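With one protein chain removed, the remaining protein chains of the complex are shown where they sit.
Naming follows writing order (A, B and C), and every chain is counted from residue 1.
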Amino acid sequence: MQQIPVAVLGATGMVGQRFIELLANHPWFRLVAVTGSERRTGTGAPIRYGDAVTWRLTTPPPTVALDLPLLGPSAEFDAPVVFSALPTEEARELEPFFAARGHAVFSNASSYRMEEDVPLLIPEVNPEHLNLLVTQRARRGWRGYLVTNPNCSTIGIVLALKPLHDAFGVRQMQVTTLQAVSGAGYPGVASMDILDNVIPYIGQEEEKIERETRKLLGQASDGAVLPAEIAISAQCTRVAVRDGHLATISVALTQAASPAEVIATLREFRAAPQVMGLPSAPDPVVIVRDEVDRPQPVRDRDAGKGMAIVVGRVRPCPLFGIKFVALSHNTIRGAAGASLLNAEYLHARGSLLP
Amino acid sequence: MQQIPVAVLGATGMVGQRFIELLANHPWFRLVAVTGSERRTGTGAPIRYGDAVTWRLTTPPPTVALDLPLLGPSAEFDAPVVFSALPTEEARELEPFFAARGHAVFSNASSYRMEEDVPLLIPEVNPEHLNLLVTQRARRGWRGYLVTNPNCSTIGIVLALKPLHDAFGVRQMQVTTLQAVSGAGYPGVASMDILDNVIPYIGQEEEKIERETRKLLGQASDGAVLPAEIAISAQCTRVAVRDGHLATISVALTQAASPAEVIATLREFRAAPQVMGLPSAPDPVVIVRDEVDRPQPVRDRDAGKGMAIVVGRVRPCPLFGIKFVALSHNTIRGAAGASLLNAEYLHARGSLLP
Amino acid sequence: MQQIPVAVLGATGMVGQRFIELLANHPWFRLVAVTGSERRTGTGAPIRYGDAVTWRLTTPPPTVALDLPLLGPSAEFDAPVVFSALPTEEARELEPFFAARGHAVFSNASSYRMEEDVPLLIPEVNPEHLNLLVTQRARRGWRGYLVTNPNCSTIGIVLALKPLHDAFGVRQMQVTTLQAVSGAGYPGVASMDILDNVIPYIGQEEEKIERETRKLLGQASDGAVLPAEIAISAQCTRVAVRDGHLATISVALTQAASPAEVIATLREFRAAPQVMGLPSAPDPVVIVRDEVDRPQPVRDRDAGKGMAIVVGRVRPCPLFGIKFVALSHNTIRGAAGASLLNAEYLHARGSLLP
Partner (left out) sequence: MQQIPVAVLGATGMVGQRFIELLANHPWFRLVAVTGSERRTGTGAPIRYGDAVTWRLTTPPPTVALDLPLLGPSAEFDAPVVFSALPTEEARELEPFFAARGHAVFSNASSYRMEEDVPLLIPEVNPEHLNLLVTQRARRGWRGYLVTNPNCSTIGIVLALKPLHDAFGVRQMQVTTLQAVSGAGYPGVASMDILDNVIPYIGQEEEKIERETRKLLGQASDGAVLPAEIAISAQCTRVAVRDGHLATISVALTQAASPAEVIATLREFRAAPQVMGLPSAPDPVVIVRDEVDRPQPVRDRDAGKGMAIVVGRVRPCPLFGIKFVALSHNTIRGAAGASLLNAEYLHARGSLLP
């Protein structure tokens, strides 16, 4: 099969490195271009990616990427599909530029997630939101388009909520997150702030969970999304864990369900990516464990190659009805893997190339 | 002033060590006896406490304790006041024995906390529950008595709730705890279970928070406590922190209050121990911090010498009305310090000695 | 190819679990039996391995093992090859029993490592020590035999020394280890002993490094090993790392060598397992990194699937001549993987089956 050439924007950061790792040996995509910041690429001769990057993942860097030249932030290249690991500010400026130029842009940045005509996509959750792209391209005059994926903590929560929302209706959710330090990038959280400690605050994270969840579970129509009417309250903390966001969740359902019914519903959940057998789609997408003390970050974050959600301790909640614990890998399913799955989904539908 | 002789039961464990530490240089009490398990004390010549104990606190062991002989579990000694750091099973058997023999027993064990005629006491919260002692002594025929203190995670939560309950009425509470490993004693949590990890389960902890909170905020009358009618849901986790239990809390109040009113109410809270100036009473007992990222275990757990509660991030909750974060030192305010303050309170009221 | 049936003794512990993991999908061996302690297997109906084990690795347990019955410690089974993850005391009693019964026993226990007629084997280092087996079987009257592998910290050190010893002669070595908590098994190191801490002591570890290194690099002749004349001093510490033992090493060479010569010698090192392409043999076996701050446990322990040694910071030492840092995965190359490679090596030589 002819592989589709792809590029990674902001390829030297931690999410950029995850994109590089996940794209190595990908059956459908072939990495052909990487970009870096003005600071790294601005002057003189082009620099090799392998020389520019300080590789921080625990797996070695794929050799295919090492010899690529690190291009400037707005370089031209022959790759219809672009994955963006840009920081928020740069993403705000550059992603429309690439979409206008005709690229299919899959962005992990938060800059455009809440724009009315931009799909905030999880293929297992709201594939119909892709209809927004018609409006988006018409309104903005882009030859390409922009699809975003949710915040690293939102995505695990919503994947656990989706089957329950379909089956019983979710009216309310209270969530407390215990988030890994990799979520803050590199250098990110200082060691003096996290050894023997917890930080009970992550800037803008609670707001993102609250608003992104409603958009993801909302109805797309007339070029915009009507948010789901779910009352949400989030408290976010940072703990001494490298990877894997844990969340304690309570939900109030429209139609009451027992823990056994909730467990069965979660276990039965299969959506388009699973049915289509997309390369990065985990199957099952939600794993429910029976042990009383699971999920745990170090033991469960790599489930489904980091793309599955692991749920445990499903039990009655005196206040909401049901409570449980959920875990997701924040830099795979919560970042680069999410963007990649979005692109795979569009490709399988035949609508990837602009 | 004449000091009152006191003993510590179960003196070699971690809570026992905290009792020893807090009793060194105490203005009112003088440590004269320590007991250990049958295994340690059973045969042959008496052993020095200093030889029997493997000291695990980060402060050095007080010299006054080192030369005391480690007595057997049911030894006789001349100390009217007894602090119990016994494990649950041993406490169930031995505490009534000491109370019957005429000792005032202040217990950190959970064995009798929920018995109808046993006060579960926080002097700032429910001093009137001490009236139960009349019933207790009459019904059980004890010459002494038994007073207990709450679970290490409950006490911090309830000290934050009490001022709000008095001022506005607490109807509902949702809490997620992030608890320190010292709460599991020694050896307790295995390092392979907590490095780069979170354990989302602590046996019986959620149940203790739910039922102890209702008893503590309930009404004592006719020799029993009518539990407060507060709907409570708890999710408990263990994190890689040495000391200091953090809790993310949401509360529904009977009478609505703004964050500013909640903060003012917490800051103004002073109860009998503060007014009386008890040696171990912190003043203020609830500290409210304004920084967005506090309280934190490593920075706030020693506030008020480990006896104060530190609250932060008081803000509106879309579901309950108010949410915030609270921190308490689990082996000081949450264990040995709580028992000690209970004894100080009875002494100041003139009713310590049986 | 016909697979050889193998058994794992002490299969429920951490090293036992690593054996199970490494044997799943092994091209030459097929797991057919597992044993546990008297306590687990003693009474009543046989229990499934999957029900008996609390799986502690971060990869899921292989399904092939889950349905095997957990046999008693001295059970009979049809597997000529046995891997022993028994604790020291049990190993001392049971390993001769299995060797006498005709099994080829590959042991990770320390019980017999220093016995004169027992090979302490690293196939890359001292394959000629297998000649001891002739003496062993004759003297002990065993139908089978016993081969041991070194202590978890020794093996990484010796693999780094071997190429230097061959090329230049090693006269002296000073080593300080920073060892992972998994080396102490489960529950092993208490979290209160290692969070925000280092323990500068591991019982018997320094002695093991000093004597095992000399045996491994010694000459086998006349049914015994003449230890290498290397003066060794070790200081061993435990650090807050899950897996991966790091060692800072200084060596005095008989024939002086520059850092560049040392690096070249390490990089060129290939021994029989690499030449033969044994399934568990890493190639290269010693990886030398150029970055100033490598090797690091979290980034390098999985090199060569946990079977390679990673060396860095090769530089002059004012006292010894050469110093460097070495890292090895303590529960793979330092335990189960070492035993497995030993068995593979004998199989490739055609002398596995007794």
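Methods note: contacts are C-beta pairs under 8 Å (C-beta built on N, C-alpha and C of every residue); 3 or more make two chains touch, one makes a residue touch a chain.
This structure is a prediction, so every number in the text was calculated from the model and none was measured.
Participant: Out of C:Val198, C:Ala256 or C:Val275, point to the residue that touches the absent chain in the complete complex.
Facilitator: Per the contact definition at the top, the residue touching the missing chain is C:Val198.
Participant: With the full complex in mind, choose from B:Asp196, B:Glu212 or B:Glu344 the residue touching the hidden chain.
Facilitator: The missing chain is touched by B:Asp196.
Participant: Consider the whole complex, including the chain that is not shown, and state which of A:Pro27, A:Gly188, A:Gly203 or A:Pro316 touches that chain.
Facilitator: A:Gly188
Participant: Of the residues in subunit A, which ones touch the absent chain?
Facilitator: Contact residues on subunit A toward the absent chain are 14, 56, 181-182, 186-196, 240-242.
Participant: If the hidden chain were put back, which residues of subunit C would touch it?
Facilitator: 172, 174, 176, 178, 195-201, 210, 231-233, 235, 237, 239-242, 246, 248, 250, 292-299, 312-313, 317-320, 323, 325
Participant: Which residues does subunit B use to touch the chain missing from this display?
Facilitator: Residues touching the hidden chain, for subunit B, are 58-59, 195-196, 242, 298-299, 302.
The criterion applied here is as follows: only the chains that are shown with their structure count from here on.
Participant: Pull subunit B out of the set; how do the leftover chains group by touch?
Facilitator: one piece
Participant: Just curious, how far off is subunit C from subunit B if you go by their C-alpha centres, in Å?
Facilitator: Going by mean C-alpha positions, subunit B sits 47 Å from subunit C.
Participant: What is the distance in Å between the mean C-alpha positions of subunit A and subunit B?
Facilitator: That pair's centroid distance is 43 Å.
Participant: Using CA atom averages as chain centres, what separation in Å is found between subunit A and subunit C?
Facilitator: 40
Participant: Hey, what residues on subunit C touch two or more of the other chains?
Facilitator: As it turns out, subunit C has residues touching two or more other chains at 195-196, 242.
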